[in-house]
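The complex appears here without one of its protein chains, the remainder shown in place.
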Amino acid sequence: MNNLIAMPMMLPVLTAIILIFLRPYIKIQRTISLIVMIANIGISIYLLQLIQSNGILRLDFGGWEPPFGILFVADSFSVILVLTSSIVTAICLLYAFSSVEKSYEHMFFYSFINLLVAGVNGSFLTGDLFNLFVCFEIMLLASYILIAFGGKKGQLRESIKYVIINVISSWIFLVAIGYLYAVIGSLNLAHLSERIAEHGQTPIITVISIVFLTVFALKAGLFLYFWLPGSYSVPSTVVGALFGALLTKVGIYAMFRFFSLLFYHEPAITHTIIGVLAGLTLVGGSIGAVAYKDIRLVASYNVVIAVGFILVGLAVSTQSSLEGAVYYLVHDMIVKALLFLLVGTMIALTKETKLDQMSGLIRNYPLLGWMFFIVTLSLAGIPPLSGFIGKVLIGGGTLENGSYILLALAFISSIFVLYSLLRVFLSSFWGETIISKDEEIPMKKGLLIPCALLTIGSIALGLGAESLSVYIQDAAQVLVDPQLYIDAVLSSD
Amino acid sequence: MIKHRYRINNVILRTVAKLVSLIILTLAVYLFLAGHHSPGGGFVGGLVLASALVLLLIVFDIETVRKGIPVDFKKVAAFGALLSVGTGFGALIFGENFLSQAFDYFNLPFFGKTELTTVMIFEAGVALVVVGVVVTIILSISEDE
Partner (left out) sequence: METLVTILAGVLVTVATYLLLSKSLIRVVIGTAMLTHAAHLLIITVPGLKIGSVPILGEGDAGPVDALPQALILTSIVIGFAVTAVSLVLTYRTYQEIGTDKLDQLRGDQDE
């Protein structure tokens, strides 16, 4: 029992509610939100240390022991993700302070950001299907509202699509939960895993696993990413950054949990399907990334490519590829947030969205330009930046497994990432300056500092990979050996 | 186009609504209290309570109801949520697991031996959330032309 585990979810929930009462006091709202995120960072670092010394932690809500009650489980994998999401949100909040319109802030903007984070952290930490569904929905409800903030025509159109797609995928989720409960009779992840291992993964369970795969593929944008670029490119910059950094990652996390903890007995079927889908996602994302001129769409398709890349790690499921995937998840959350923030800043400064209508920005905003360059290199996986190690580990895993096609696709997609972003870099930062010194919109410090922090984060993640590797290996260990998780949850303490 | 504003004669509706809303409110309280051991509870109770308010909103106009019940329903919902989440946090003070609930029997005057639980506070919160949310939705959709 450790009540701290519930805090990354419950603190934001509590904050979101309290902020409703503080509607007129925007300064207080900002301060409280930021303090909560920083507290979450502290809590997750502490939990990470605690897991190193005490093993996987769990919290039974209301004292109901598993498998009967609902519970939160904190292993290295989930806490690393909680930590990263807290860091990203804290930095995005800093950006929000100087970019979000006053009218949004009066309309409970920070409450919804807190609820979004609560849903994301809850999904990472939950130990049963029931709460996974609930946390997904909390996250989605907050995102429905955040995406429509501003109420422009394009936003409304995309948010309707987004809502309907997600309602349908939630419906499939419910149906899949119903099926699984009918067949196995439990909703506790560890208990489910144990029972599936005892009775064997019969064909019907494999079919159910594919239904779950469909759900998470829709949520994460694995192959079923048709809704993603549109929805991620319409909201305001901060919201777009949070979506790009956090939302798809929750779907990816769920897939990792499910196919390493529950449905790992038939990799020839399930993991092959994931591999094929990941490959197709890489191809589709790469085509999308180079096809569009709207830089927000280019950034959104880069999210798609990353989803495909991370799931290559799951498809081959070796120790090193899983380590690489965890590492790449962390990297991608930070860098995607940065990419969206930079793109949003560029649009805010030039009032243009097409890459061929901007040029020579490096004269006006040199720091912004070089940060964009660093992001490009980081996403492409150039050492010593953060993308490198993840790519090498996943590549190593695919080699071990002999999945050469996936390996080839993964690395060709990296070239497409590099090309698509360099294209943006070359055409909007290089070339003739279109903004003269007098017309130049002065760069706010509040916009630059968050981007700089994330850039430093990306560099630090690349250089400090060695010191992080303990936690990442521990995270991958649990994914490889589900018994660790089961023992931690079902043992009575 | 010239709009004619008719004043519909709805005396019967108004009289009945005044009476019926009281009955609905009683039912809401009953459902809320019954919820601990039999069907009912905060959610249903809250919905029924909200339906009484919605009935009043339909029969009388929004301004009248707002004058009669000068509450910001968004705040009501938030207060309810605070109450519900607060019971979860309350367990932390006593060093229990998050969301732990407690109950005990008390000898209350008039009621006799009564079971009082912290779940009831939680449920009261849920009821308030439901009332707040439902009325807010109805008001925000019906407010403008």
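To keep things simple, chains are lettered A and B as they appear, and every chain counts its residues starting from 1.
Simple rule for what comes next: a contact is a pair of C-beta atoms (placed from the backbone, for glycine too) under 8 Å apart; a residue touches a chain by one contact, two chains touch by 3 or more.
Quick caveat, the model's predicted, so the values are computed rather than measured.
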| item | value |
| --- | --- |
| Chain not shown, its touching partners among those shown | A, B |
| Options A:A148, A:L262, A:V303 or A:L447, residue touching the unrepresented chain | A:A148 |
| Identified contact with the non-displayed chain, of A:V134, A:V211, A:I347 or A:L490 | A:V134 |
| Residue among A:A74, A:I91 or A:L187 that touches the chain left out of view | A:L187 |
| Interface with the undisplayed chain - residues on chain B | 37-38, 43, 133, 137, 140-141 |
| Touch list for chain A against the chain that is not drawn | 130, 133-134, 137, 140-141, 144-145, 148, 151, 153-154, 156-157, 159-160, 163-164, 167-168, 170-171, 174-175, 177-179, 181-182, 185, 187 |
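Quick note on the criterion: only the chains that are shown with their structure count from here on.
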| item | value |
| --- | --- |
| For the chain A and chain B complex, residues of the former touching the latter | 1, 3, 6, 10, 13-14, 17-18, 20-21, 59-63 |
| Residue numbers on chain B that touch chain A, as the complex places them | 74-75, 78, 81-82, 85, 88-89, 91-92, 96-101 |
